[in-house]
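Written below as structure tokens is the structure these notes are about.
Note that one protein chain is taken out, while the other chains of the complex remain in position.
When the chains are written out, they are named A and B in that same order, and each has its own residue count from 1.
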Amino acid sequence: MATLDSKTPKGPLKDKWTTYKDKINLVNPANKRLIDVIVVGTGLAGGSAAATLAELGYNVKAFAYQDSPRRAHSIAAQGGINAAKNYQGDGDSSYRLFYDTVKGGDYRSREANVHRLAEVSANIIDQCVAQGVPFARDYGGLLDNRSFGGVLVSRTFYAKGQTGQQLLLGAYSAMNRQIARGKIEMFNRHEMLDVVIVDGKARGIIARNLVTGEIERHSAHAVVIASGGYGNVYFLSTNAMGSNATAAWKIHKKGAYFANPCYTQIHPTCIPRSGDYQSKLTLMSESLRNDGRIWVPKNMEDVLAIREGRKKPTDLSEEERDYYLERRYPAFGNLVPRDVASRAAKERCDAGYGVNATGEAVYLDFKSAIERYGKEQAKLKGIENPSAAKITELGEAIVEAKYGNLFQMYEKIVDQNPYKTPMMIYPATHYTMGGIWVDYNLMTTIEGCYAIGEANFSDHGANRLGASALMQGLADGYFVLPYTIGDYLSNDIRTGKISTDSKEFEEAEKAVKERIDFFVNNKGSKSVDYFHKKLGKVMWDKVGMARNEKGLQEAMAEIKAIREEFWKEVKVPGNANEMNPELEKAGRVADFLELGELFAKDALHRTESCGGHFREESVELDGPQKGEAKRDDANFAYVAAWEYKGEPADAVLHKEQLEFNDIELKQRSYK
Amino acid sequence: MNLTLKIWRQKDANDKGQMVDYKVTDISEHMSFLEMMDVLNEQLVNSGDEPVAFDHDCREGICGMCSMYINGEAHGPDRGVTTCQLHMRMFNDGDTITIEPFRATAFPVIKDLVVDRTSFERIQQAGGFISVNTSGNTQDANAIPIAKEAADKAMDAATCIGCGACVATCKNSSAMLFVGAKVSQYALLPQGQVEATDRVLNMVKQMDEEGFGNCTNTGACEIECPKGISLENIARMNSEFMKASLKG
Partner (left out) sequence: MSGLLKSSIGRKFAMALSAFFLMFFLLQHFVINLTSIFPDHGATFNQLSHFMGTNPMVQYVMQPILIFGVVFHFVMGFVLEVKNRNAQKVKYAKNNGAANSTWMSRNMIWSGLAILAFIVLHFIDFWFPEINTKFIQGDWSGLHDGEFRYFHELQQKFHNPVRVGAYIGAFAFLAMHLLHGFSSAFQSMGANNKYTNGLKTFGKLYAILIPVGFMLIALVHYFNNPH
């Protein structure tokens, strides 16, 4: 078992990034014009990286499978973005953001990376405001903040319930400026299908034009993968329908280690599933937990009465409700981190207290918030002895101002009015902390191949805190990668244009074409979705919120069997040389079918519980934390990076030992 | 419920295309419109036919990818939603539903219900940005206070998801609401002032070159916009444009 070198700079934690920046090699502006960089994916990480690299002077080729960079799934992030600005004067600092993130990640992230992230976080807000991102402001004209799960300060900046969209549009506008200047060549409706490695270095990609079906060769001096996470391995997730792991998986197969695939975030507040036809799950922002209280009925009779429609949730008195998060975690209450909140919901539903027909839903109730705000408003407006109706009216107005678009979305989907009756929510796959292993430079184990944003594994450990994904994406793209990649590219100023006529390009292209030909000629009996749904069910049932040895072993075998059936029976209508959505899906599902097995293998090997990875065998057996997840720092304080060896089951483990010099490892207590 | 679907099928950009009838059965009223389309496509794949190509991605109403003209309206009969958030409870058992791609000369059909909206991209590239470098070495975010009202209005304009429903629904295929929203977002913020003149002139010039029609203020775009972008933004762009023309 080999160990991995993270290339973290020496020196005190708080000086590492500064010293690093002072010492790295730079590329002179004239030479940057001679260097090409490929960026795959145009979400917050890819978009900001492409814009910044182009601004610096590199020739950037950016790829997106959608018809515009603006449609990348970063756009769907609702709640906000963290930054250690301490505008609220509530004791925030870079160190505290760093500490919260490491603790929230259950001590499974790399200290130096997280500290760097916290350091640059404040710059992100400055940058975005300069770009015209319309963050929410207070009446004094200054930026407003809200608070998110797992922290004790208000450091989350937001733009209504559309923070991701506004930040992405900021990055997109920066890209547009560079596209107009000719510094970014944008390839919309293109999908990367392989990476090309020449003399051990990533030197290009093979991409398919999704409109014409043409297979194209693109060369560059470095390749940046910013293709997001692999949550769609579960079929149902809050990811976009097209979100996929193909780019990440292709580089994995060519030598990039895949780290901690089992660290997956199951988000606690999603709209529950309503039927088998369901194509995706919809997230309701975590910010709702600022004001919503989560509960299920205390008594089983009430549960049954509600399910059968004999009672309504509003009929239940306070005494008949079990606010289980407030009961179990008095200190953080409804604002515990996501993994804790999700497991608590699962625990109640497994115990039979789920409140909808499928038994997989809990209530998120705004009644007390509406009352509280209503009374406050009545006082502000000088209304003496306001009636209950008046209080409700005033309170609803405040809740609407804060969460109006989320409430509207809920009503459109569920057809119930969440102002009048509590929302129903249930956890759903949302984010993958695991991903391509990268060193401090964000370089993968393939030289010249970088991974940023959700696609890499680096900053969130075993669990991500709310509003930190946007922060990491933009930090990587705007402020980290542009430095680190320069250090590498400084060796390439005399390389000259990379030819696409080499045998490496030819071979890669041939393999891609063969696989496509296989799909369109296979004429099997089952659709791609059939296999994807089957895989998703195994993943959710056996590699979902709670995992155990037996289930994981079964999952590995079952996924392998599905994969074998897939390659025999998959049916892809249409041709290769045209727009063919089924063909696109086939390629992606083929990769998920491999990734899923590695995911289960990783989960099986990690016999501790940590963050989003919960092993039923590893819980506190007694004491105040009884029943809570139990970490095993002695044996598992490492990053598990897997090397591809053919079959996913044969992947070889490489460990990066995690050292915590500035933070003491503690049981994560939110009680 | 059981439905008859009349869907535009067009093999590629050069094909003439035609409406084709399909039947779907056992559709749940809780399904989204696109899930109903998934059912149809699964049915088509299983019977060896080519499924209907349509654009979609996030399926939560924010990416702006989905783009269907349903029963004569962009994103269908519901208000304030994209096609992916339209639910089948808006329809009745036995209904015939007509589904067409967004129509505009500047949005040519690529295949079936998929259209090419890169004309929007080029408009944005013509000036939909603030020329600030991305080094992060700008002034502190709180250095310029922005009145809440202006910030809120800029935010309202910025909620545009670029889906193109405004163009699709406009009898003139005008892109004024889309461009107006972007121009307004920057016009309302102090950061956008420096380049205000060039921005509006360049974006409008590009808009005209792309072959979008002229706004005749019917207001249909505002009604059909899934994000409720206000016509006010068009008025603001008109005055910004005239101001800029007089200056330039």
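The rule is simple: a residue touches a chain if its C-beta (ideal position, glycine included) is under 8 Å from a C-beta of that chain, and two chains touch if they have at least 3 such contacts.
Just so we're clear, the structure is a prediction, and the values are computed from it rather than from any experiment.
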Which displayed chains the unshown chain touches: B
Candidate in contact with the missing chain, chosen from B:Glu35, B:Asp57 or B:Glu73: B:Glu73
Of B:Thr98, B:Ser135 or B:Thr197, the one touching the omitted chain in the full complex: B:Thr98
Touch list for chain B against the chain that is not drawn: 6, 8, 19, 69, 71-73, 77, 98, 100, 103-106, 169, 171-174, 176, 204-205, 207-208, 211-220, 223-224, 231-232, 234-242, 245-246, 248
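Keep in mind that, in the parts below, only the chains that are shown with their structure count from here on.
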Whole-Å gap separating chain A and chain B, where each centre is the average of the chain's CA atoms: 26
Chain A residues touching chain B - in the complex, by the definition given at the top: 48, 51-52, 55, 66-68, 70-73, 75-76, 85, 87, 120, 123-132, 134-143, 159-160, 162, 164-166, 169, 172-174, 176-177, 179-180, 186, 188, 211, 238, 240-242, 274-275, 277-280, 282-283, 408-409, 412-413, 415, 478-479, 527, 529, 571, 573-574, 578-579, 581-582
List of chain B residues in touch with chain A within their complex: 11-12, 28, 30-32, 34-35, 38-39, 42, 44-46, 48-51, 53, 55-65, 78, 80-81, 85, 87, 89, 110-111, 114, 116-118, 120-121, 124-126, 128-142, 145-148, 151-152, 154-155, 158-159, 161-162, 185-186, 189, 191-192
